[in-house]
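Every protein chain except one is present and positioned as in the full complex.
Then we have chain A:
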Amino acid sequence: MATPPLPKRIIKETERLIADAVPGINAKPHEENLRYFDVDITGPEQSPFEGGVFKLELFLPEEYPMSPPKVRFLTKIYHPNIDKLGRICLDILKDKWSPALQIRTVLLSIQALLSAPNPDDPLANDVAQHWKDNEQEAIAKAREWTQTYAERKMSKIGI
């Protein structure tokens, strides 16, 4: 079955993502499926995710840009808006999606979500409750998970 040509919009967005990369965000399409991206997001400074690099996967469905991209975390993360399977609760990935948004804006919004967890609109209920009951302790746990699952081992790769 022949793969239909990639829409011009997706080609342009991909080129710009690579040529004019956003600091702390890396997105690269799979060679055999140009709608499917491997994404790395660096944990924002001053957040419990600082020092971590989080892997995500992103897919542009057939209906894109009329439908939003599908994105999820592959790296385990302790965050009230991200569930155990890495699914993300973010309005622009659902009802607030607009075709004027792009892959870039989606990834920036996810990076911003790491800086500003929102326990009032939770996806992971137990994590959100923890955040509300004892924010300091929840943040400490998020930091611990970052070290355990997402830390870039700089010394080991000699940077």
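Note that in this section a contact is a pair of C-beta atoms (placed from the backbone, for glycine too) under 8 Å apart; a residue touches a chain by one contact, two chains touch by 3 or more; residues count from 1.
FYI, contacts and distances are computed from a predicted model.
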| item | value |
| --- | --- |
| Among "Conserved oligomeric Golgi complex subunit 4", "Anaphase-promoting complex subunit 2", "DDB1- and CUL4-associated factor 13" or "E2 ubiquitin-conjugating protein MMS2", the UniProt name of the subunit that does not appear here | "E2 ubiquitin-conjugating protein MMS2" |
| Contact partner of the left-out chain, one of A:12, A:84 or A:132 | A:84 |
| Per the touch definition above, residue among A:25, A:41, A:60 or A:142 touching the missing chain | A:60 |
| For chain A, residues in touch with the removed chain | 3-4, 30, 33, 35-36, 57, 59-62, 70, 72, 74, 76, 84-87 |
